[in-house]
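Missing here is one protein chain; the remaining ones are kept as they sit in the complex.
Now for chain A:
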Amino acid sequence: MRASLLLLADSRLPAGGHAHSGGLEPAVAAGAVRDVPALADFLRGRLATSGLVAAALAAAACAHAARGGGAWAALDAETDARTPSPAQRAASRAQGRSLLRVARTAWASPALDALAGTPGGPHHPAVLGAAAAAMGAAPREAAEITAYMAVTGPASAGIRLLGLDPLAVNRALAVLAADVDAVAAEAAGFADGPWAELPAASAPLLDLYAERHLRTDLRLFES
């Protein structure tokens, strides 16, 4: 893998990810996740649903950007259609805005410039895909990074929120690695197809958690 791609996947990338738990904080607040096995289940569920959707969107965005990537409105609408919770839409756009700022300072690309015109800021998977394309990466690689981040973000939130053993969490992620690869491969298969046929797996409980989280008084994470 090229070093630029590693930068994009690095949790130290200053793109705002550290303040998002991917729905883990409300899951912890609801008592649904208390230990490492429950976290591993949460991550598996998230990977198979919103992880797959985001990875496919990123793969499609990468392919679109590689073709020149001027018009983004349709993919933006497809993303909204697959993100029923307004709280999750806002979180995705917030992370998309932050990632776009980082990407545009590091990698020149007309497709990234075009994304800057998205009202409310572009969705996160679209920016991930376009950023990957800007460094010459393939849709498969954009999907891999997106699927990987779909589990590593909430995992590190779990360490902070519950004081989980970081070695045990890392082992859970290692066990999940083959699933991450499989989801990325499946997602990459949609890169060049019609956007309307991108996967639309849903996770209603995550949607509910996201909405409930916004109305919580005490919370550490944006989402």
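Keep in mind that, in the parts below, contacts are C-beta pairs under 8 Å (C-beta built on N, C-alpha and C of every residue); 3 or more make two chains touch, one makes a residue touch a chain; residues count from 1.
Everything that follows uses one rule, which is that contacts and distances are computed from a predicted model.
*Asks:* The chain that is not shown, which UniProt protein name from "Urease accessory protein UreG", "Carbon monoxide dehydrogenase", "Branched-chain amino acid transport system permease protein" or "ABC transporter ATP-binding protein" does it carry?
*Replies:* In UniProt, the chain that is not shown appears as "Urease accessory protein UreG".
*Asks:* Which of these, A:80, A:113, A:186 or A:222, touches the one chain of the complex that we don't see?
*Replies:* A:222
*Asks:* Looking at the whole complex, which of A:44, A:160 or A:212 touches the chain that is not displayed?
*Replies:* From the options A:44, A:160 or A:212, the contact with the absent chain belongs to A:160.
*Asks:* Spell out the interface residues on chain A facing the chain that's missing from view.
*Replies:* For chain A, the residues touching the absent chain are 12-21, 94, 97-98, 101-102, 104-105, 157, 160-161, 217-222.
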